[in-house]
Every structure is written in structure tokens, then in C-alpha cells.
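Before any comments, here is the structure.
A single protein chain has been removed from this complex, and every other one stays in its place.
And then chain A:
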Amino acid sequence: MAGGPPKALPSTGPHSLRDMPHPLAGSSSEEAVGGDSTPSPDLLMARSFGDKDLILPNGGTPAGTSSPASSSSLLNRLQLDDDIDGETRDLFVVVDDPKKHVCTMETYITYRITTKSTRVEFDLPEYSVRRRYQDFDWLRSKLEESQPTHLIPPLPEKFVVKGVVDRFSEEFVETRRKALDKFLKRITDHPVLSFNEYFNIFLTAKDLNIYKKQGIALLTRMGESVKHVTGGYKLRTRPLEFAAIGDYLDTFALKLGTIDRIAQRIIKEEIEYLVELREYGPVYSTWSTLEGELAEPLEGVSACIGNCSTALEELTDDMTEDFLPVLREYILYSDSMKSVLKKRDQVQAEYEAKLEAVALRKEDRPKVPADVEKCQDRMECFNADLKADMERWQNNKRQDFRQLLMGMADKNIQYYEKCLMAWESIIPLLQEKQEAK
């Protein structure tokens, strides 16, 4: 941080991040720390915000824990996440059952979203709605707007090159479905994002278009304020920890890009290998028609090569459908994370600039002006959220890649096992003594 001594947050003395209530939580959070409180239902709807009424409309608190808006409870939740199993989870979301809709104007796919939850924010214990890609896109941009200090998971790519990929093919739809499911599950697992009002609407509303049309502003104060951060301020130096994150993300995205290219190249070589195999096998078959005693062995070899070809095709399909999309997802993820980092920089830059301006004015004021304080709040809140999200992201990334790479190894093992079985099974055939002619 540039400028003078660390600024105390309004109405509290210097505390460690752990102990401090969320700077934007306002007076009600002081009661919320360590205790039970449920904000009034009024907070579920938008209303005009004054300076004091800075409450995140996250739809209230889950039973038994403090306000999700406080950073200490945020960290509590992080710890909770580590031991989340079936019992402690209270929200389950699944994306499945893609269906094609043919209308006069267009053809599109919808997916069924099934939600099961015991949370009070949900009126019913179970919901089932249908959504299309556009709706997911809407949700994501709303989340970005309303939770700008958090890392929002990526969506699979919006546009597909027509003619190259069939948007309605089973493989494409299935790949997309898995990615959309992943997207919602990541939000579900997030202690702050999962309580977002837009998320709730997305999961529960019968007709999403009503909400889209009305353009209900459920923006948080934070969202609103970050939106209005002028981009005119240039940050001098990124704090070390965020610079490290930035560097990490740069290298990470670079390496993933390389891995993506290698994986694509392997698939390409495998497909070309497959093409040759499909010509190779039948030649043995042709040969067997010329022979007497050798006919069966040759035919056996031909069939064997055919089986290996099929196994190879399965491998390349699996890699294309399951491996490549996840890599791409993470590249998109790290891109969006870098933008969040930049936004954070802007917030800090504005704060530092304003602070400097105050210092330069040399006015002897007893208190820091309110708008500088606001900037500081914004910045510290952003930093806290981002750090927490980064940690959770690192954890998830490790799980995801562990699973992804183990999966890749598994698929290759299965391929070789299928081929092994094919070749082992013809050895007895080849060794068989023919009956006397």
C-alpha cells in the first residue's frame, strides 16, 4: 500500500484480517460476528443504499454460522469446505438431459438443471428448470457484475465455428453439458457465490426471461462501486503477493497452452496412425484368401488389428471429449482471473491516488475524508476476497488436474489392455496345428 500508516477501519482498531468483520458489512455485522443472526427478508430485494446500509444481498445466512459477509466466516467456510462430504453439503446442483428445441426462428439446446437444497434461501427443497447456453452466459455476467472481487468460473466457449463442429452432435452437446455442470458445481462449492441472488434466480425461476427483461438490479454496493472505479488511475507497483499471483497465472496459462498443443498433436498423429491401421488389417485378410493352411492365422491377425484400431479410435475420442475441453477451461479461467487482478489493481490505484491527493492538499483534517476511506475499504475487501478465492482455486486446480491427468493415463492403460487382450487371444490360434489336409 502506498501512503501513510495503515488506515484503521471505521469503528474498529487495527486487527488481523481474521478478526476483522467485513468492512462493508456495516453495523449489523458486529452483532453477526460469532453469533446467530438472520437479516430481515427485506434485504432480499434491492433498495436504495445509504452509506451505512452496506449489506451484501446474499440471501441471508445459513443456519448456525455467522454472516457469510464477514471475512472470518469466509475463512471458516474455507475450512469447512475441506471436510465437506455428503452430510455437510446443503446444496446440490446437476446439469443433464439435453434436449433440442426447433422453433421457427432458431434451433437450440436446453439442459435440465436440478437443484436440491435445505437452505432457507430456497422456498422449495427441490427445483427443476430448463436453461439454455444464453442463460448461463447471463448468469456469468451477472455474477461478474455483482461479485467483482471474486473469481468466477469460466463457461465453455460461446461460439463454435460453423461447419467445423456440429453444434447438435451428441459429442459436442455432451462435452458442453459436462462443462456447464462443472460451472454450476464450482459456484455451488463457493461460500460466497453460492448465495448470490442471481444464482438463486437462475436455479429456481420458472421463466428466466422475466428477470432478464426486467433487468432487476441486484447489484451489491461493492459491485456498484467497483463498476464505477475509474480506469484512469495507474498502479505503481503491485503488491508482492499479487504480483506473484499474476506471474504464476501467466506461466500457468503458457504451460497449459503448450500442453493443449501437444495433446492436439498427439490426437492428430493417433488419427493418422489409425488411418494406416485401417488399411493394414484388411491386407492380411486379402492374403488369407490365397492361402490354405495359413488362411486362419492370417485372418486372425487381420481381426486382431481391427480390434486394436477400434480401441485406438475410442482413445482418441475420449481424449478429444474429456481431456482437451478441461485444459481449455483452465486457460479461460486463468484469463478471467487475470482480469480480476487488473480490476484489483485499479481499485488500489484509485485509493492511492486519492490518498496522495489528500496528503498533497496538506489540509489538517482530523479524519480521513470519507471517500478515501471508502476506497480503502474497497481495496481491502477486494484483496481479502481475492486471496481467499486464490487459495480455494489452487486447491481445486490441484484436484482437477490430478483427476484429469490420472484419467489420461487410465485411458491409455485401457487402450493398451484392449490391444494386449486381442494379441494374446490369437496366439493359441496361430500355434494351432492344422488337421491333415
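A few notes on this one:
The definition used in the following text is that a contact is a pair of C-beta atoms (placed from the backbone, for glycine too) under 8 Å apart; a residue touches a chain by one contact, two chains touch by 3 or more; residues count from 1.
Everything that follows uses one rule, which is that contacts and distances are computed from a predicted model.
Note on the omitted subunit: UniProt lists it as "Sorting nexin-4", one of the names in "Cytoplasmic tRNA 2-thiolation protein 2", "Centromere protein M", "Sorting nexin-4" or "Trafficking protein particle complex subunit 2-like protein". Touch with the chain that is not drawn comes from one residue among A:108, A:133, A:233 or A:423, which is A:423. The missing chain, though absent from the display, is touched by one residue of A:108, A:172, A:233 or A:252; that residue is A:252.
For chain A, the residues in touch with the chain missing from this view are 248, 251-252, 255, 258-259, 262, 265-266, 269-270, 272-273, 275-277, 279-280, 283-284, 286-287, 290, 293-294, 297-298, 301, 304, 398, 401-402, 405-406, 409-410, 412-413, 415-417, 419-420, 423-424, 426-427, 430-431.
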